[in-house]
Every structure is written in structure tokens, then in C-alpha cells.
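Complex shown without one protein chain; remaining protein chains in place.
Going by the order they are written in, the chains are A and B; count residues from 1 in each one.
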Amino acid sequence: MKLLSTSILTVSLGTAAMAQDGQSDPELPRSASSLSQTEIGTVSPALARYGRDTVVEGLWKRPQLSRRDRSLVTVAILVARGQTFDLAHHIEGALDGGVTPVELSETITHLAFYAGWSNAMAAVDVARTVFAERGIAADGLPAASPDLRQIDERAEAARKASVGQLLGTASPGLAEFTTDPLFADVWLRPDLDPRDRSLVTISSLMANGQVAQLAGHLNRALDNGLTEEEAGEVVTQIAFYAGWPNAFSAGPVVREVVEKRPN
Amino acid sequence: MKLLSTSILTVSLGTAAMAQDGQSDPELPRSASSLSQTEIGTVSPALARYGRDTVVEGLWKRPQLSRRDRSLVTVAILVARGQTFDLAHHIEGALDGGVTPVELSETITHLAFYAGWSNAMAAVDVARTVFAERGIAADGLPAASPDLRQIDERAEAARKASVGQLLGTASPGLAEFTTDPLFADVWLRPDLDPRDRSLVTISSLMANGQVAQLAGHLNRALDNGLTEEEAGEVVTQIAFYAGWPNAFSAGPVVREVVEKRPN
Partner (left out) sequence: MKLLSTSILTVSLGTAAMAQDGQSDPELPRSASSLSQTEIGTVSPALARYGRDTVVEGLWKRPQLSRRDRSLVTVAILVARGQTFDLAHHIEGALDGGVTPVELSETITHLAFYAGWSNAMAAVDVARTVFAERGIAADGLPAASPDLRQIDERAEAARKASVGQLLGTASPGLAEFTTDPLFADVWLRPDLDPRDRSLVTISSLMANGQVAQLAGHLNRALDNGLTEEEAGEVVTQIAFYAGWPNAFSAGPVVREVVEKRPN
């Protein structure tokens, strides 16, 4: 399939390009894109500089969010926005940065529901090339139907009540599928921590400027163990990978949620 | 053109894949993606399961919206979001599911105005491959300038008034082109029913989270014959193909519009 070979070429070429750049700090991605500094410089020497000094040596070095979390957030952003151009590069970076194949698999599955089936399918098509190249096989992937985590009945009852208030009888199908499979199955799958599911979810919402759903999921993220500092730094990662306006739409929501949290 | 050959490969490969899956209920799409269960399973066995059990055997079997309408809505969602990865697959599914080539042609034309020229051009590039493969030729397409439906003068006067209130003198060009060609030509083209034009329009708005324009077009859709149950089920289709957050932004608007309708 043509998209497949494209991915292969992007990956290998990207890797070659990075080698040229000679960046090798295992704590940092080798570059901000599958395009090499040289390739970027043929259009914008400034953008090559910002990619190296501001993004790789600046953003990615900040301690407020771990390299592993930044990679998970960045992959979530690209999948959620349907941006496959650098996706293979960032999936490779995520695997190099401590995100497991199992977690990447669950992230794409989770985002099929939060960012649309077609974005997830395009991501699968990129990921399967990277997985194949790294020899990640079926036995290294999450089960289709594993034993699920225990559901939090009180949180679930509150969630159902708020869905009822939002939708009334306008879309019974949406209400049903939100209960099962989304909250009675997907969210309870064991191979991605609730904290990481929340991290991927708020990244997806921020990446697409979907602030209407952000406050609720951000509170859930903080309940699930994401720290307030990490939440604020996700907004910084969003600025670079989803653009400043989406970060400035998310920032005030993070501020409000954090200020309203009981300490 | 490379994108062309990509589409060809996607289509043929997708078809092969579906054959493997051995789904053959003519009332259902053969799969949820151009990727086969096996291909999806190399990254996420769970996503392969959800695609088969939840999407094809679940969503698409619901009676609240016909298979034909679900296909039209799904194509509209992908075109409106610029998601070409599975577009050939869903255009084929639409043709298999009762959407005519004439209706698909008009849908892409309509969405050039509602989702941007570039999204429509990318869709044309995918559709022309499918049309060529199926021998759909010029004599099977709508005329460039057919006799138009009669315009509803009262509705048109109300529309112009609301545009005037929205824009004042800020953008005379937008006001002019909205009158002609959009409402004095595109909306009056005979080869796609007003009800279907409305269905495509609200699908496009919901797919991109554009709720500001949704209430007006939803009322027009209900005036044009879409039922309230169908409108609510479009939101369910949106959840899977445009993501849960867009569905939850659209749902409350549908509720409000339906509750305010005189019975």
C-alpha cells in the first residue's frame, strides 16, 4: 500500500537525517521533525534553528513534564489532528523515550473514540510500519478483550447524570455508546493507566481546541494523578505541536480548574 | 499523479482486505476501514474488535438512520475534515449502499462551499479514481448548469436579513457570494434533495465542531424533512467518525432545537 511505503521511507530517511544532525542525548528527541536541519534550511534557516534551539534544546529539556510524557502527548496531538507527516518520527521517538508499544497501541485505540475512526486508522497505518521494523509482534500487543479494571460506580453515576442533562433524549445512541463501550470498556482497559488515558484525552481535546469538554476531563486527569504542574506543561507542549491559539484556549481552562480544586 | 495511484491501491487493497474479513451482509459496510482486521490487529487487536463489533455490527445496524444515510453522512464527515485515508473506502461503501454517483458528485460540490475548496479538491481526486473504476462517466454526472429548483422567497428574505444582522458592512464579499452562488444556485441544484443537502451540511458542521452555525441549519434540515430521530442519530454517527467531543458539542444543540420546535 502506497501510504505504507511512504511511512517506511519517511522513517528511514528521517533517521538518516537525524544522524546527520548528530544529536544523541538519549533524554532528548533527535530532532523536531522527520525533516533534517538541512532539509528545513532549504526553505527556512530560521525554522531549522527554532526546531533545534527552541523545541529540542528548549521545550523538551524542561523538567515540568518527563520526556516520556512529552512523547505520549505529542503522539496524541498528531493522531488527534490527523497529522501523519511527522507521526512515524514521533512514534519512533516515543518508543525511544520510554513509551511502550502496548501504551502506544492503547493510545491509538483510545483516540479512535476521542478523535474519530479515520484519524485512528491513518495512525494505525503509520504505526504498523514502525512496529514491523522494530519486530513488535502480536505477543507484544494488548489483548483485544483483557480483564478490565473495576469501574468507579460513583464517578460513573455522576457521569451518566451529566450526559443525561446534556443530551436529554436528543441522541439515545450517543448516550448508549458513551456508556458502553467508551466508559464501561475502553476506559477500563488495563494496558494504559487511567492517568495516561486522561493525559491522552486532554491532549486530544486541547489539540483540537475542544475546550467545552476540557474542564471535566482535566478534573478527571487530576483525580487520576496528573499533577497541576504537568497539566500546565501539557499546554506548553500543545503550543508548539498544535499551535499557540489552541494553547491559549486551553490555558485559561486549566487555570480555572486548578483554582477551583479543593486543596 | 501519485495521490491517484495511492487511491487505486487503497481501494483494491481495501477490497481484498474486506473479502478476507468475509462480511457480506449487503445492508452493512464490509468493514469500518480500508485497513483489514488483520492489518489493524498488528497495532491494536482491540481496535480491530471495536471496528467489527461496535462500528459495523453495532452502529451501522441501528435502525434510526438508514444505511444509505449513514454512508452519505460518513462521506460528508470525511470530506469536511479533509480525511482522505479511508475516503475511497467509504465512497465505495456509499455507492454499494444506495447513494448514487450523482448524489456523491453534488455532495462534494456542496461541501466545497461548506468545508473549503481544498478539501473538495482532495475528495475529487479520490472520487475520480473510484468513478473511473466503476465506469461512471460524464453522462452519469449532474449537469454543470441544470434548471434550478424554485427558491423559497420568504426563507431567502429571512436568511438575507440574518446575514445582514451578523455581518453589517464588515464583509460585503461574503454577503454577496452567500446569496449567489451559495443560496441562489448551489442550494437550488436539483440533483441532491434539499433534505440531503441539509443532512450533508449539518454533518459537515458537526464534524468540525462548528456549532455556531448548527442551530440554523438544523432547523432548515427539519423543515426539509429530516426527522428529529434521524438528526439525533447523525450525532451518533459523528461520535465514531468525527470523535466523541464533536458529538457532545452537537448533541445539546440538537436537543435545544428539537425542544424549541413547534409540534
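Assume a contact is a pair of C-beta atoms (placed from the backbone, for glycine too) under 8 Å apart; a residue touches a chain by one contact, two chains touch by 3 or more.
Just so you know, these numbers come straight off a predicted model, no measurement behind them.
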Omitted-chain contact residue, chosen from B:30, B:49 or B:189: B:189
Sole contact to the chain not displayed, among A:97, A:142, A:194 or A:209: A:209
Residue ranges of subunit B at the interface with the undisplayed chain: 1-3, 80, 82, 84, 105-106, 108-109, 112-122, 124-125, 127-128, 131-132, 138, 141-145, 166-174, 177-178, 181-182, 189, 204-205, 208-210, 212-213
Touch list for subunit A against the chain that is not drawn: 2, 5-6, 9-10, 13, 32-35, 39-51, 54-55, 58-59, 62, 64, 77-78, 81-83, 85-86, 209, 231-233, 235-236, 239-249, 251-252, 254-255, 258-259
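The rule is short, and it goes like this: only the chains that are shown with their structure count from here on.
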Euclidean distance of C-alpha centroids - subunit A vs subunit B, Å: 27
